[in-house]
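Shown next, in structure tokens, is the structure this report addresses.
One protein chain omitted, others in place.
And now, subunit A:
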Amino acid sequence: MKVSKMRLFAVVASMAMLGTALAGCGTQSATAPQGGGTTAGGGGQPVYGGTLTLDLASQFPHLDPAKAYDTTSDEAVEQFYNTLVTYQGTTNNIVPDLATYSVSNDGKVYTFHIKSAKFWNGDPVTAQSFITEFERVLNNNMQSGGQGFIDPLIQGSAAYVAGKATSVSGLKALNANTLQITLTHPSATFLYVLAMPFFSAVDPSYIAAHPESYIDTHPMGTGPFELASYTPGKDYVLTKNPNYFVKGIPYLIKIVFNINNSPSAVLFHFEQGQTGLISWNQTGIPSEDYLPLSNNPKYSGDIVKQTEVATNYFGLNCKYGPTANVNVRRALEYAVNKQVIVRILDGLAVPANQIIPPSMPAGYEQTLPAQDQYTYDPALAKKLLAQAGYPHGFSTTIYTDNTSPTDLKIAEAIQQMFAQVGVRAQINQTSWNTFLTNNETGKQDMFTLAWLEDFPDPSDFLNTLFNTNQIPVNNSTNYSNSQVDALLNKGALMPAGTARDNVYKQAQNIILSQAPWIPLVYPVYAAAVQPWVKGFYINPNLMDPLQYMWIAKH
């Protein structure tokens, strides 16, 4: 997911998950959080009852899982809907959610056995509940961001999208409770895709009876909480689903999301004890509130931090301008002091040395080859620029957006660092939408941007951002290398494992040596949890675990 640097504070990651892989085939049941990831307020016997009040940064843009493709929407959608599989606790491990599963030996056929579960209106969950949702995601009129994840991966999806078929041949209900999905090729990431909220169970009769605009504001799911009311501009009230298919949860009776995006009011409400949590409801602690909270001894212990599965980077155009010369790009790698960027972000970041963040389960390299190690050395940068034919530097433009006050500060810091080596950069700052449109033409000289994982696999970074077939929308530096393309295309068809990981590491090493990016920092996510709010944890791929949270006596 391409995001502004500041929006990256809306992303979590898990340092503790290194080396984890997909869990085995479908014998697990949905379980409470486990593992040693980042948790807060845990411990003690869960208490049933109580209302959790939160400040919500904006109204939920979408409550329809087919349309929701932002962290704010997903905060609610994950409470309203369930998917076939999900992530276990704080880990990247895939476990059954609404279904157990098995995979054929050739890795192309997935069979899901759907558990006994009901929608809030009493209708049962069946295989058709998922087929309907997959078809909605594939339907062009839905404008779903999920389409690209399963088209053309699921057999027959391309024909359905093109309007040449009325159903998707790769989606079959073997019986009411058995769903079979056939892929065009094996995919190591398919279960991760299925854990995305796009592919939740929906009630086919409810979908048929209501217009799409109604479904987007009136959810009908299987999730632990139901939408009891929405007062526009004021609040959302969620109440416990008493018939939730996972026994014993949720603990809370009610959750109230008060719409309020004032960082000052969010801080005061938390300090007054009116709200229990500042997390995904505000896409992390607002940057204005982080220092007041972390410097306050009363609350510093209530802040939970975790490095995100994301990389803030500085893109260098490989096709146009002086940076088309690989030696110029390599020279600029030595010109950037990443510690300065960390300071600009109030310490909520870790200096980056490669594309794959350390919290990614595979692909991160503890030690990089010598030619990929760039340490801050402006004298060397200047020397290399001279050798590349630019002894007096050159003029260029740094493109950035204005999503947060730190965007300009980062661009200005790099502008000054470049000035030290003779590169004269002017800054072009626009709104996020304008920046993105411009960026996707592939014609920006240099730009600051970030990428956060869609799912925990190195292909989500390397293939999406560096494959030639992704130029210019995602690969907006125009980086193109046939050897890298071959490796990425090979990795896409390989089963998960060390051999596949090595293919991606090999690809990353080649890319780093040609320097289309200056990896800047890995951002750190921060949430604030009241000591009386228990059960909170951070999963790198999901929003807040409200169904596992409870309120202790205080």
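Simple rule for what comes next: a contact is a pair of C-beta atoms (placed from the backbone, for glycine too) under 8 Å apart; a residue touches a chain by one contact, two chains touch by 3 or more; residues count from 1.
What we mean here is this: contacts and distances are computed from a predicted model.
Not shown: a single chain whose UniProt protein name, out of "Multisubunit sodium/proton antiporter, MrpB subunit", "ABC transmembrane type-1 domain-containing protein", "Tetratricopeptide repeat-containing protein" or "ABC transporter permease", is "ABC transmembrane type-1 domain-containing protein". Remark: the omitted chain is touched by one listed residue; of A:Thr71, A:Gln128, A:Asn260 or A:Ser294 this is A:Asn260. Considering the full assembly, A:Gln143 is the residue among A:Asn121, A:Gln143, A:Gln339 or A:Gln426 that touches the omitted chain. Among A:Ser205, A:Asn438 or A:Ser513, the one in contact with the hidden chain is A:Asn438. In the complete assembly, the contact with the undisplayed chain comes from A:His269, out of A:Lys115, A:His269 or A:Lys505. For subunit A, the residues touching the chain absent from view are 1-2, 55, 58-59, 61-62, 67, 69, 140-141, 143-145, 147-149, 151, 161, 213, 216-217, 232-234, 258-262, 264-266, 268-269, 271-272, 403, 430-434, 436-438, 440, 454, 464, 473-474.
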